[in-house]
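Heads up, one of the protein chains got dropped from this complex, but the rest are sitting where they should.
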């Protein structure tokens, strides 16, 4: 039964269905409606849950860390500056193997301050040890949340999961959303059974020092865990499909790639723009497809290597930048396909930073440019008059 | 005139020679001796400078940000958790184009908490818009600081510079250090002349919003700036050599690479270990060399591409990890040499995390492994008994 | 650096985009009228930054900087240190300001640190009693039983469960030489306090209540009357502490809290039933206790 719902409110309803024990968050645009809606759900007695308003994102992350360590299913949501402020806690949470679920409403990072969408915020935590999922649309985003708790809490995983949704583009869009029933979600996602937690009945110590004699092995264990997560992610989607009839899963998604010579690679809601453009270009006879990176961590290197083993040209379309560095998606992708025999050209473009509209023409333009020669970290959609003005 | 000095104290003396107007820092191991020594230098009246003890690294970064915006030459030093806590401020400082100099005593990141050396801390800010230098030894590190201020404050640059030195390995090592005279440094590095600063005599607004109509262009301007920094870095080293007689510069350094079939790539003090191993392997007739990445941002893609255009095998030796992702140095390197005709095999290994000793045997071992076939993100130096224990 | 010269010599121009009836815009103008141009302002993220500096425009005629939501105090420390270090101490005094969220919550650690350092910075909290810039979420200064989107009135809740965090008292406990409260309905009092604060060296704290029609749910024409009623009911007493001692408090004829609560939709759930009436009694007790505490001589 579908219900037209705003993206953030849909996420809030989905999270509520997962029956978190503790929610803690701090207001930041464009994430705010999630916690507002959850606050109202709790205030109306519809969800029995400790909803904790805290004084900063740093404390929001720390509060859910503490709650998770004490055995609770814990959730927080944030965006942009808030995520950066959480940074130290996020590394710590991952290192402590705490299965918190975090929604990030992807937004640009200051300076200059900008509340609109790009991926710069979440990209900054890609090394931290979080599982990172990127939603293409709001149904996908809701379904990711049910699965996120299941994956995070899997005994083989025990890691935080971050669900990413593009600010405004998804967060504030109204779409018909199919919500599962509470009974079904209760079956899909039983009560959290932590392997180990803070308890006076079993007094144990958490967060010990790891000296030079142990630290390397601890990090190795995490790296090994990441190698075994893909099957867990795939199974969560398969189980979801069995119960709810729709497949919302996969590490990557291939769109019209069967005979594609050129493949556009991207994440999140940008995929919809690319698919539309690909449909248009296909009509004109161009052999072009789209590869969606749905899960950024663990990075689906093998899947990407395979998917790009036949094409001639790859174009990464990125909404984040490593200033002074190579394209972020492009570098990881080139790393994955480095030894492919077909060795496609790889271009990458920076688009849509800080909420700049991504137009279909921009996509046509970047394909055209890449066809003329490899482009690296090239900006598309610039207002050149403004660039000149700023140069003065 | 050389003086045997501990690494951190040598950095402190070098920084004092640069006559910063404002220093602000917070204690964290292994960075602390820098600010202690500077505190003493100021307390003894040897340097006229505002030395500000603050309540956190977040505020240390914010204090130097404010000081720099008001026209002061500003300096801070930190490490590990402190750097992660500064994260939001660092992105902001770069975006505001403030030429602060930061020393990072590279240290592992929690959890588990570990005060020993690896690169995980600074690696987390590689997208932020800071110029990032990695010191191989303490003379190099001191010379980097004189140059760092010069580069940061260059009218064409106006960006923060981070100098990285490996915790304990460099910070606590005693070496003979050649310090320039104050008079010479005053000539090399004249008083900071900011292009623009907070002043009641010229009231202007700093840190405005950048909406979707301007943000993309602002980031583009930064990306373009990064393209023009390499010549400034090279000139700072050339000028330094003219004045002080020694060359401490270069984006990369090639060691015994003239006919090398295998090239080890790394950064920081690890380079010394690699050079030693290469000397040994050379004696046994192996054609092997070392490529040092001295400047990580701007990433010296062109220099690396050129330097690796003849070898058969590249081995990245990394002291940081992107959990669930590709090797950090390896991915950027593969991106740089992706289109090279020689297309060397690229392996990468994780070593020495959290202060684990890097032994010469480890280096021989990883070379041997890479020669047998490409290795990706493989850990070297593991205590396998401990790994098994932890697995239980 | 993104910079912009103000297009005219006013210290705070009308070329901003604040909502109608915004108490904050009024307060900012009053403050700068009192300080004059020899100030540098450090502004936390919030409405005041947003509605004055949409690049490339700026409403500020004084040197002004915005960095983040929570580092205004430390940035001010840095600016002040730079002026001293560069021998520019006479050029300007430093003011840091932020809303109640930036001041009482996310930025409070930094402010406490600045106070402990005893930096020569005037900190001004403009208090509209919730996160208004992000859409009316609860802050530490949200009043008892006020409805916000994260302290909502609902079937099992009657709004914000906590009393307003007492930042002025906390500031006094930090040993500040000057701590005061003000509000826009009393512009002369506000101006006098700003001037007094500028005479003192060291850390100073001024908390200005600024009604927000959107967040409080009153008519845009009622900003001044709400500001006045907050004082007259005793819910926002106006006082000064000098060197830790209560120095002045504004004397007013006490009005019942209902007069203040009723016109504001954020309190409307209190007027529905007996449970709400009980809460109003508790709010009246807060007001009474303030009246008892701040019964000192009137401003001279």
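Which chain is which? They are A, B and C, in the order written, and residues in each are numbered from 1.
Following the convention adopted for this analysis, a residue touches a chain if its C-beta (ideal position, glycine included) is under 8 Å from a C-beta of that chain, and two chains touch if they have at least 3 such contacts.
The structure presented is a predicted model; accordingly, all values stated were derived computationally and were not measured.
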Would you mind listing the shown chains in contact with the chain that isn't displayed?
A, B, C
Of C:23, C:78 or C:109, the residue in touch with the unshown chain
C:109
Out of A:17, A:35 or A:54, only one touches the absent chain, namely A:54
From the listed residues A:72, A:109, A:144 or A:307, report the one that touches the chain absent from this view.
A:72
Among A:9, A:214, A:294 or A:319, exactly one should touch the missing chain; which is it?
A:214
Interface residues of chain C (partner: the chain not displayed):
104-110, 112-113, 116-118, 140, 162-163, 165-166, 169-170, 172-175
Residue by residue, what part of chain A touches the chain that was omitted?
21-22, 24, 48-50, 52-56, 58-60, 62-72, 74, 88-89, 92, 96-98, 158, 195-196, 198-211, 214, 218
Given the full complex, what residues of chain B touch the hidden partner chain?
26-29, 32, 35-36, 39-40, 42-45, 53, 55-57, 81, 85, 110-113
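We adopt the following convention: only the chains that are shown with their structure count from here on.
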Arrangement of touching chains [line / ring / star / complete / other]:
complete
If every chain is reduced to the average of its C-alpha atoms, which one ends up farthest from chain C?
B
Suppose each chain is reduced to the average of its Cα coordinates; what separation in Å results between chain A and chain C?
38
Between chain B and chain C, the Cα-mean centres are separated in Å by 42
Chain A: which residues touch two or more other chains?
81, 85, 110-113
Two or more other chains are touched by the chain C residues 2, 49, 55, 66-68, 70
